[in-house]
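Up next is chain A:
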Amino acid sequence: MSAQVSNLPQGAHQAVTSLMEAAKRIEAGASTGEETALRRKAREQFAALGLPTRRLEAWRYTDLAGALQGPLPPLSSSGDIQLNEPFKGALGSLDEALENARAQAGGELSASIVFVDGRFSAQHSRLDKLPKTVRLRAGYVPLANEDVGDGDNDMLGSLNLSLASDGFEIIVDPNAGAEAFIHLFFASTHKESCSMHSRANVRLGKGANLKLFETHAGIGDVPCLQTHITDVTLDESAKLEHACVEDNGTQHISLARLKARLKQEAQLSCAALGVGGKLVRREYNVLFEGGGATAKLSALSLANAGETRDINAKLHHKVPDCISDTLVKSVLTDDARGVFQGLVRVEPGATQSNGQQTSKALLLGRGASMNAKPELEIFNDDVECAHGSAVGELDQEALFYLRARGISEGNARQLLINAFLNDVFERIEDDALQLAVESRALNWLEDASVRAREA
Partner candidate 1 sequence: MSPLAQQTVDAVERLRDERKKYDFFTDIESDKAPKGLNEDIIRFISAKKQEPEWLLEWRLRAYQRWLKMSHPDWARVAHPPIDYQDLYYYAAPKTNVDRPKSLDEVDPELLRTYEKLGIPLAEQEILAGVAVDAVFDSVSVATTFKEKLREVGVIFSSFSEAVQEHPELVRRYLGSVVPYSDNFFATLNSAVFTDGSFVYIPEGVRCPMELSTYFRINEANTGQFERTLIIAEKDSYVSYLEGCTAPQRDENQLHAAVVELVALDDAEIKYSTVQNWYPGDAEGKGGIYNFVTKRGDCRGDRSKISWTQVETGSAITWKYPSCILRGDNSVGEFYSIAIANNHQQIDSGTKMLHLGKNTSSRVISKGISAGKSSNCYRGLVSIHPKAESARNFTQCDSLLIGDSTSAHTTPYIESKNPTALLEHEATTSKVSEEQLFYCRQRGIGEEEAVALIVNGFCREVLQKLPMEFAVEAQQLVGISLEGSIG
Partner candidate 2 sequence: MSSAPLLQIQNLHAEVDGKAILRGVDLVLERGQVHAIMGPNGSGKSTLAYILAGKDGYDITDGRILFEGSDLAEMDVETRARAGLFLGFQYPVAIDGVATISFLKEAVNARRAAAGKDKLDAVAFLKQVRAFAAQLSFDESMLKRYINLGFSGGEKKRAEILQMLLLEPTLAVLDETDSGLDVDALKTVATGIESLRSPERAMLLITHYQRLLQHVRPDYVHIMADGNILHSGGPELAQKVEDGGYAEFQQSARTAQTAQA
């Protein structure tokens, strides 16, 4: 690892050193021998891999090392978080922000799980209305069933596993959960540079249903690295709707991964809105294990000056008759950067697979850039796969047309951007989730820098 670290810029070097030291501490303090072994394996893996360089295909367009600028010690587990600390920022106080998010969700929540600075907060959470068929465990989730194995033995997987201190687990009984709507709230209130690492397991039994609404809210401009891995298993005919809004502080780096195994006829629907934070990177890793399953991924990347949004979606068709459909839309102002890397892989036996990928980006700023790589790997002829990608600016003719009808340029731009985003909103089936994502996105559009003509 020394070789890896020594080549890094100073800031990244300090970050990695602080993370490694913390990992050793956590490893030493593990409650079981099993956990110690697992954490050590993960730490050694991370040490061997180091930070991803842009030579690594999955990080080709995002310079993580360059984004890390100093030590990022994980917040310790000693309970030094002052939950009553005033939380002031764009969203108001923590309570206000939480209320706001809950209101967005439409008031039919069965539970609200709150994490403050990566730690579960019983005080802010509300778990009383949860149906009995939905079993929830929040706080420290034992790592016993984890493994560094398949597809997760990369930098993010091993770093998270070596450092994760908190998280949650949701298990929905077979055929249950029709009304279950769980809100997850991640608040960042820290005053100093730090990192936070959490994990979640979500398992839906046969025919079970669940709606998950995840919000990340942060304040200020203190550097922070957040890693969060959600492990989803959907049994036969289970259905998960997941929507996520990432609205972090300006120096926040968020690396999130949602990996999902889908059994027969299972349905996964994910929507992600990345709107706040220096870097929001979201990975989807979907494995079709049962025939007839579907996965619909929708992502909205909205970014202003100095920000990067990175969506990485891998859909692995291992069995016949599955459908995957990915849509990523990016609106980039100033010198914002957008990234989409998609991969649809269809195995030899996975006949009648349907895989669609679309990436569209609007560049609104002089220095804005978009990088897209929608990849296909097809190993049999009985498939229907396509991808499309478009990058450009607002349609000048349409803009002129609207202005000729008396609409101000700012409003006209907003209208057109709204139209550009609309089909993403429409893909979110659940009304409450759709509204939550849409309202935050439209709120961003109100922002002057989006409305303004580029310099």
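Observations, loosely collected:
Keep in mind that, in the parts below, a residue touches a chain if its C-beta (ideal position, glycine included) is under 8 Å from a C-beta of that chain, and two chains touch if they have at least 3 such contacts; residues count from 1.
Picked so that all candidates are chains of the complex that A comes from, given by their letters.
The structure presented is a predicted model; accordingly, all values stated were derived computationally and were not measured.
By the touch criterion defined above, chain A in this complex contacts candidate 1 out of 1 or 2. Across the interface of their complex, candidate 1 is touched by residues 61, 348, 351, 359, 361, 363-393, 454 of chain A.
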